[in-house]
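First, the structure itself, so that you have it in front of you.
Missing here is one protein chain; the remaining ones are kept as they sit in the complex.
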Amino acid sequence: MNLSLGNISRRFAETVALERVSLAVRGSEIHALLGENGAGKTTLVRIAYGALRADSGTIAIDRGDDATVAIKGFSSPREARAAGIGMVHQHFTSIGALSVAENIALTGGWADTGRAAERRAAALIARIGLPLPERSRADALSVQLRQRLEIVKALAADAQVLLLDEPTAVLAPREVDEFLGFLRRLAAAGTAIVLITHKLDEVFQVADHVTVLRRGSLILADETRRQTPRSLAAAMIGGDLPPVTRTLSLAGPVLVSAKRLRLTRQGMATGASALSFDIRGGEIVGVAAIEGNGQRELLRAIGGVDRSTVVDGTLEVSQPTAFIPEDRTAEGLIPEFTLAENLLLGTIRDAPRWINWDAVRDRADTVVAAFDVRGGGSDVRVSTLSGGNQQRFMMGRALARHPRVLVAEDPTRGLDVGAAQAIHRRLQDAAAAGAAVIVHSSDVDEVLTLAQRIFVMARGELRELPAGTPRGVVGDAMLALDRST
Amino acid sequence: MTAGVAVERVSRDIAHAMAAFALGLALLMAFLLLAGFDVGGALAALWRGAFGSWYAFTSATLVRATPLLLLGLAFTIGGRAGALNIGMEGQFAAGAIAAVAIGVHGAGTPAAIELPLVLAGGLVAGAAWIAIPVILRARFEITEVISTLLLNFVASAMVSYAVTGPLQEASRIYPQSAPLVSGARLPHLGTGSRLHLGFPIALAIAAALALVLNHTRWGFRLRAVGAGGRAAHIVGGINTTRVIAVALLWSGALAGLGGAVEVSGVSFALYQNLSPGYGFTAIAVALLGRMRPALVVVAAIMFGALEAGAGAMQRDAAIPAVGIEVVEAVVIVAALILAWRRPR
Partner (left out) sequence: MNAALAVAFGTASIRVATPLVLAAIGEAIAERSGVINLGIEGGMLAGAFAAAVGATHGGLMAGVVAGTLAGIVVAFVFGAIAVWGRTDQIISGMAVTLAATGLTGLLARRVWGVAGAGLSIPTMKAIAVPALATIPIVGPIFFNQPAITYLAYLMIPLAGWLLFRSRFGLEVRASGEGPAAAAACGVAVARVRITAVVIGGLCAGLAGASLVLAEVGTFSEQMTAGRGFIAIAIVALGRWNPVGIAVASLVFGAATATQYLFQAAGTSVPYQLFLVLPYLLALAVMAIATRRHGGPAGLGQTH
C-alpha cells in the first residue's frame, strides 16, 4: 500500500507550520523525515494520521489494485486506522493502569475485552515478533518494552503504513540498533514506513528515501544513497553553524561532595552500591542515563529541590545553588505569571517582606536584555513566549543569582539547533566563571559534546567514564550491558 | 503594567461580571415565565427591595452584602492558593455559635472590650472548624472539597443542638439563643439605619487583602502556589502544603468572622438557618469578582442587592427566595466560561 500526501498546508494562528509539503511512501520502503524541532515533521504525520486537519492539500491511498483514493484528509485517527495507517507518537500513549492487552485492544478498536482480548493480543504479539507480557500493567514495563507496546498498538489494526515520530529518542544506542533491524524486517514484509528522526546515522542505516523539512517547507526529497551526512545537515539547518568548542578550564575548589550516598526511588533503593564523587568549580559534568535510572533523584538532591530521597551518606553542596528543571512550564515557570513575577519566584527566598515591584521589574528587564529573551519585557506573561525564549529566561534567572553550583535537567529539550547552542554557550560561560555545572540530557550526543566528565547512571549505580569515551561504550554502560547482573 | 492596560482590564472584568449577572437574571425570569409566575411583579419587587430607596439600599442591600463580602474574601484567600473552601456555610455557623456563646455573657461590659472578644471568637471558631479538612489535606492529601462540604451538615446539626440545648434561651420554649448583651452588638451607622459597623470592617479587610496579595512576600507565595504549585515548590523552594494550610485556615477564620458579624450586627441571637446559603452564594461572589478583592466588593454588593430583592419578591410577589439560587448558579457558570483561564 502506498501513501501520498500532496501539497499539504497548515497554519496555527500566526505561524505557518506547513507550506505545500508533499511526501510519498511506497510499500516495503522506509522513508526518513528529517528536520529540526519546529520544522513541521510532527504536524505532517499528525495530519496523515487524522489527528489534525490540513488547511489544504490531499491525501491519497493506493492499495496497488488501481483503487487510489484521494481524499481531503482523515477527520479522526479512527478513520486513518481503518484505512490502514498506524502511528507511534513521540510520547508514550499507553495507559499505565491498563494491561498490555487492554492498551492494544483500545488502540486496535477491538470489541474483545478480558480473556478474549488477551488471547488476541498474544497472537498479534507473536505474529509481529516483539515479545511482550500481555497481562502486565503497562506501567510495570521497562522503557524499551513500553516502546515495543507502542509499535504493537500501532500495528494492531493491521496497519499497512506505519508513521513513527522520533521512536528512538528514548532508547539506548544498542536498543536503537535492534529497533532499526525490526523496522527493516517489517518493511521487507511489505509495510510502508515513515520515520521521523533528527539523527543522521539512523537515516543512513535504514532509510531508502529521505525528505528534509525546514520551517514548514520542503527543502529536499531524494534517495538516501545520493546524499551525504553533510548535505543533509546543511539542508536541515540551512547553513553551517559554528561547532561548539569545548573549553578547558582550570579545576577550582570542590563544590559538590558526595560520600557513600544512597538514594531511593519510589521507596526502593536505586542501586546496590553507594555513590561517592567530588565536583569542582569550572567543571561541566554530563550525566548520561535512560529515563528512570536514578539520575533524576541525584540531580534533584544536588539541586536542593528534593532531599527526601537521600537515605544514607552525606551530600555537601556549596550555596547558592540553581536548578533548572526539565519541564519548563510545569516546574520551571508559572505560565500565567509575568516575567517579573517569575523572576521574583526564583529569588523569593531572599526577597524582603514587602515587595518592591519596580526593582523586580528592573532585574527582569536586565535578564531579558542580557539573555536575548525575545517577545516582550518584564510585564509580559511567560505563556506568550516561545519555548526557546522561556528556556533562555530560565537560564538567565538561574545565573542572575551567581550560583556556585548549577544543575540542569535536559536544558535543550524541544529547542532547535540554534537555541540549543545558545544554551550550551551559557552553560560553558557559567563553568568558565567558576561554577560547577551538572547537566543531564536524554540525548547522549549532547552529553558527549558538552561534558568534561561523563557520569553514567544505570539502575541507580553511578560510574564515571573518561571524556572522549566512544558513543557505543557510553551506550552500553547506560544499559549496564557490560556488567553481569 | 501601564495604567491604561489596567483600566482596560478592570473595565472588561466589570463588563463580564455585569453580563454574567444579567444572564443569570434573564434565565430566572424566563423560567418564572414558563412556570407561570408573575414576572413583572417579580422584577418590580426585586428592584424595590434592592434599590427602591436609600433605606432599601443601605439597610437591605448593604446589610446582606456584608456577610457575602466577608465570605467572598474567605473563598478568595483559599482560591488564590488553589484550594476550594466549599465549607464556608459550616465555618459561618461555627463563628456564629462562638460569638453567641461569648456575647450572651458579660452584661454591662463596655463594647470596646466585649465586641473584640465576640469577633475574635468568630475568627478562631471558623479557623478551628476548617482545621479538620486542613489536617486531612496536609497529612493525607485528601481534597478539601468533600471534607469541607460534609462538615457543613455537621455544623448545621451543631447549631440545632446548641439552640435546643446549651445555648437555648432561658424560657426553653423557642429553638434560639438568648439575645446578645448590648456590648456585644455592632453599632449601627446612623439612626434608623440597619447598616452596621460590619460593612466598613469588611471593606477594610478587602483593602488589606488586596495589599497583602499584591505587595507582600506572603501574598506572592500564596498566589504562586495557586497559579503553579510545582514551579512554586521547585523554583521558589516554597512549602506548598504549608502555604495551602495557612491560606485555608485564614479562609475559615474569615468565614467564621462572617458568622460573628451576622449575629453581632443583624440577628443578635443564634437560631437554625441563620444563613440563607451565604456560604454558597459567596462562591459566586468570589468567582464573579475574579478573586480580586476590589472586584469582590462590587460582586458582593450586586449579590446583596439580589438577596435583598429576593426577600421583597417572596413577600410581595409570592415567589420563593430559593429561586435566587438559579441566578447564582448561572452566574458561577457564566463567570467560569467568561474567565476561561483560572484567575490570577
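Order of writing sets the labels: A and B. Residues in every chain begin at 1.
Please note the rule applied: contacts are C-beta pairs under 8 Å (C-beta built on N, C-alpha and C of every residue); 3 or more make two chains touch, one makes a residue touch a chain.
Source: prediction; values computed, not measured.
Peer 1: Looking at B:A26, B:A107, B:I146 or B:A208, which makes contact with the chain not pictured?
Peer 2: In the full complex, the listed residue that touches the missing chain is B:I146.
Peer 1: Considering the whole complex, not just the chains shown, which residues of chain A touch the missing one?
Peer 2: Considering the whole complex, chain A reaches the absent chain at 51, 76-78, 81, 89, 92-98, 102-103, 105-107, 109-111, 113-114, 153.
Peer 1: In the full complex, which bits of chain B touch the chain not displayed? Write them out.
Peer 2: 31-32, 35-37, 84, 86, 132, 136, 140-143, 145-147, 149-154, 157-158, 160-161, 165, 280, 283-284, 287, 319-320, 322-330, 332-333, 336-337, 342
In the analysis below, only the chains that are shown with their structure count from here on.
Peer 1: Would you mind pulling out the distance in Å between where the CA atoms of chain A average out and where those of chain B do?
Peer 2: 48
Peer 1: Going by the contact rule at the top, pick out the chain B residues touching chain A in the complex.
Peer 2: That would be residues 1, 215-218, 220-221, 224, 227-228, 230-238, 341-342, 344 of chain B.
Peer 1: Sort out for me which residues of chain A touch chain B in the complex.
Peer 2: Within the complex, chain A contacts chain B at residues 304-305, 323, 325, 330-337, 341, 344-346, 348-349, 351-355, 357, 379.
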